[in-house]
Every structure is written in C-alpha cells, then in structure tokens.
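Note sheet for the following structure.
Missing here: one protein chain of the complex. Every other protein chain is in place.
Here the chain labels run A and B in written order, and each chain numbers its own residues starting at 1.
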Amino acid sequence: MRGQGPMSEDPMSAAASGPDVTSELLVVENLTVTLPTTRGPVAVVKDVSFTVGRNETVGIVGESGSGKSMTSLAIMGLLPRGALTTGSVRLDGVELLGLGDREMRRIRGAQASMIFQDPLSSLNPYYTVGLQIEEMYRAHLGGSRKEARKVAVEALERVGIPEPERRTGHYPHQFSGGQRQRIMIAMALVCSPGLLIADEPTTALDVTVQAQILRLLADLQRQTRTGMVFITHDLAVISSIATRVLVMCRGEQVEYGTAEQVFSAPEHAYTRRLLESIPRITDDLSADEVVL
Amino acid sequence: MTDVLLSARDLTKRFTTRGTFGRKSEFTAVDGVSFAVHRGETLAVVGESGSGKSTSARIVAKLMEPSAGTLEFEDEDVTHATGAQLARYRADVQVVFQDPFSSLNPRHTVERILMAPLDYQGIAPSGGRRAYTGELMERVGLNPDHAQRYPAQFSGGQAQRIGIARALAVNPKLVICDEAVSALDVSVQAQVLELLLRLQRESGFSYIFIAHDLAVVRRIAHRVAVMSGGKIVEQGPRGQVFDDPRHPYTRTLLAAVPRINPEWDRRRRAATA
C-alpha cells in the first residue's frame, strides 16, 4: 500500500520528525457556505480560514449548528444540492472549489478522505467490509479483485482487527462499534491520502473505545504523515490530539491558533465560556459544587 | 447521610431473544445489582453502553419488572406494586429522559404538559393552573409567558428544562435522570447541571443520575456506582471512586476520559483570575 499515494514516505523517517506545520497541505481561505432554505439563503459557514500542515492535526471545535461539519463537507465537495461556496480551498496547491465532478471524484478518497460520527450507518449494511474497502482501492488505484482483497486484509490488520483475512468477509453489523470505526479508518487510509477529515469520529463511542481510536489515529498519522482535520464538540479530545485549533460558533470562526494558545490564553469570550463550562475529571471541586 | 429512601436488592433482569431462525438465547442485562438512595442525595450510576445502567433505571422507574430481586421505597416493598400503591410510587418517583423532544408530546402546550401529572391524579393546584405553571417554569429558568407554546418552539436545553419542570410538578421524592444532559451542548449542559443542583438544594429530593460521562457525574453525584456487564463493580462516595478507585475497571474508565492539558488549564485560570 505504501508508496502508492502521493503522501506516503518512509514511515521510519516520518516517525522521527514531528508535525510539519510549515509545509502546507490544506489551505482554506475565506470559506463561506450558503445553503438554500425555505426562508431564503442562509450562510452556515462565514469567512473561515485555516491551514493544515503535512502530518499535522487541526481541530475544529464548536457546538451544534456551529458550521463545523459543513466546513468539512465543503472541503470534500459533498455539500447538499444547491449549496453555494465562495473563498478558496487548496489541497497540495490545487484549488478544489469549482472543480468539476470528475476531477473532484479523483481527489475524494485518493487525496482526501473522510470518516464520520456513526460508523454503523456510515457503512453499507448490504456488503462485506472487505468489498467496501476493495471498491475504494480499485476506484483509484485499479488492480484485480485479488490484489484489492490483499490490500483490504492488510488495511484491516493495520487498524488492529484480529483475523483480518476472515473478517473481510463479514458484514458491518457483525463488528462492535469501535471495530466499525477502525474499519472506516482502514478504508479512509487505503489509498494513502494526504488529508483525512474526521467528523466527530469518537462521539458515538464509549470512553474506553474512544481512547483506543484516538491512539490509533495518532499512531497511523505518525506512520503515514497524513494531515488531519479533526472535528468535534469535545474540547478535551481536541486538547489531546490537535496542534492547532479553530473554534467555531454559528458559522463564524471565533478563535484560531495553536492548541496551547487557545487553551491557555483564549482571546474570545465564547472560547473562555466554553472552557469554563466543561466539567472536569481532575480539577479541585469549587465551593458551589456538591459537598458531602 | 440521612435515612434510606429507596433500596434495591439483587435486582436482576434477563431478556430472552429469539434469533431469526428461532434460536432462543437468554441475556442477563442486570445481574444482582444492589444499591441504596438516601434522602436528599444523588446516586450516580455510570457505565459504558450495555453495562445495564439504563435497564436498572427502568426497573427503578417501574417501567419494567425485574426478573428477580426486590425494590423498597420508604420501607415498603414496591417490587410488584399495583393499583393505588403504584400510583403513589409513580408520583413520588419521576423520570427525566435523554431526548427532551421525543419525551414531550409535540401537540401539547407547555402548560398542558406540566399540568398532566396533576390532571392525571385529579389534583387541582391551589393558585390555579396558570399561576402553578408559571411558578414551575420560573423554577427551572423558563419564561412563564411561554406557557402556551409548543415543545418545538424551544431549544434543546429549554425543552430539557420543561422535562425537568414536569418531573417537579408533583413534588417527587426521587428524580431519575436517564442520560438527561448527554444530548446537550456543553454550555447548555453546564446550565442544566447547575439547575439540577439548585433544585435539589431547594427541595431536598434525591436523584438517581444515569450517565456515561464521568466528568459530568463528578460534578453532580454524592455517591457513585460503576456498572459493567450488568454488575456494579464499585460503589462508594464520589471522592473515593474518583480519587482512589479500587476496581481495575473503574481505573481503566477514569484513565480513558480525555483531559484538557492541565498545564494549559492552570495558565488560563491564572490569567483570568
């Protein structure tokens, strides 16, 4: 699998170097998304700009309706029909906005892929997981079914699915929630894309499983030098995985900076309020909280 | 703490499922669970999906009969309560569900929703319906002028406040919160947690707080029961469970909770102080 995608390099040297923030993989500038509604067009993403370096993770955090998911769909060109996008999205120097269907299809999966919140509904229940990985590999890199099956087995092995050979013949409902998300990750990385967009990938999972998936993503990123956009509502998750953080609220970008800046010295009142409102597992309990 | 309000002893719930081709299989969702809730305290039941915490809550709410075990409320055996005893129990024990919108009738106004528990029991509030509803709405931080609105006209957090107000309408002794804040955005969640704490301070009822989020539980619970595989693996005061967990599963669970970099957190607090 290695050496076939545009981004893959020797995993050993990649592991040695940290996130390459200076080398820009994805540049989003003044991205605005307008959706048609019954009450006229509504801007769901307003003037958002950020950059993702190779092997870097940028977190987009916000509450429901903040426009974080729309931002990711805009990058992938998967917005609902009638959506209007302005600004610029450049992946590896190529402008994605305004690309035709055919060109965009070549990028999706091969250079930028995506994983979603609910892995069960995100996998087609009628086909084996093996086939769903194979069809993606063959769509971009060709090869026979046999070759593709071999790649699918390797991909499942890489994300820690036991007995990958046998498991390629199983259907999504035969896996646990955490395993399904592993399968989604295996599929997303099967063509070695430069960019992985993870849209709330651990929100539907139990905490212990979430911790495993986060570790897996970090490990795979170190091996493959994939740039990642990690979308979540959970600030604690972002804190543990992102190098840079973009805070969104009602479609607007309220804060953007390194994770350290955003968490230790938030500039915007909204970010401060958000940080104060999340319950912690380690803090001293303040006086107003329950006492025995 | 004070005296025991509710005690559950060896609650067990088995489900029989039938496979596609008629194979029967039995599955024990709750397996010999015992706990007690004291007056005015919050017992949190935490666990991951499939741990049996919601089934336990449903048994206590009497939405489901246990396969074995007993349930005592105010020293009365209510395990198989029926008729007047069950009606009394239902008034004393109220439930707040996870999804406020699906648990509120979309065709009823807030007033009708809040009055329903009283209407059902044939009680007329002393000050009249409007005043009673208004007072309840104020208690949960809603604008009393909105009493004639429908659930869909409220945000998720506000709708959950309506759910809480409905639970309070009959002056319950125990409120079961089944993942009551799980679906809410963090800032809204914080406000609803504050509200739950304040209401308990004011009225002195008890909570059984079912949740999967340990950080939330730490914020609200007096005592914590950790469930896994249908059993309570550890039970104790909050301080003990969080700071000195005995069971390996509790330790795994706590270790898995993502944390904000504590150094960054400290610097932010220092700057705002």
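The rule we apply is simple: a residue touches a chain if its C-beta (ideal position, glycine included) is under 8 Å from a C-beta of that chain, and two chains touch if they have at least 3 such contacts.
Assume contacts and distances are computed from a predicted model.
According to its UniProt record, the chain left out of view corresponds to "ABC transporter permease" among "NADH-quinone oxidoreductase subunit M", "Potassium-transporting ATPase KdpC subunit", "Transketolase, C-terminal subunit" or "ABC transporter permease". Of the candidate positions A:V61, A:A83, A:L96 or A:L123, contact with the hidden chain is made by A:L123. One of A:M114, A:V159, A:V254 or A:L274 touches the chain omitted from the figure, and that residue is A:M114.
For the chain missing from the display, the contacting residue among A:V45, A:V61, A:A74 or A:M136 is A:M136, taking the whole complex into account. Of the residues in chain A, those that touch the hidden partner chain are 76, 78, 101, 104-110, 113-114, 116, 118, 121-128, 135-136, 139-140, 171, 173-174, 184, 187.
Note that in this section only the chains that are shown with their structure count from here on.
Chain A and chain B have centres, each the mean of its CA atoms, that are 34 Å apart.
By the touch rule above, chain A contacts chain B in their complex via residues 63-64, 177, 206-211, 214, 233-237, 239-240, 259-260, 263-266, 272-283, 285, 288-290, 292. Put simply, chain B touches chain A in their complex at residues 1, 42, 48-49, 156, 185-191, 193, 197, 212-216, 218-222, 237-239, 242, 252-265, 267-268, 271-272.
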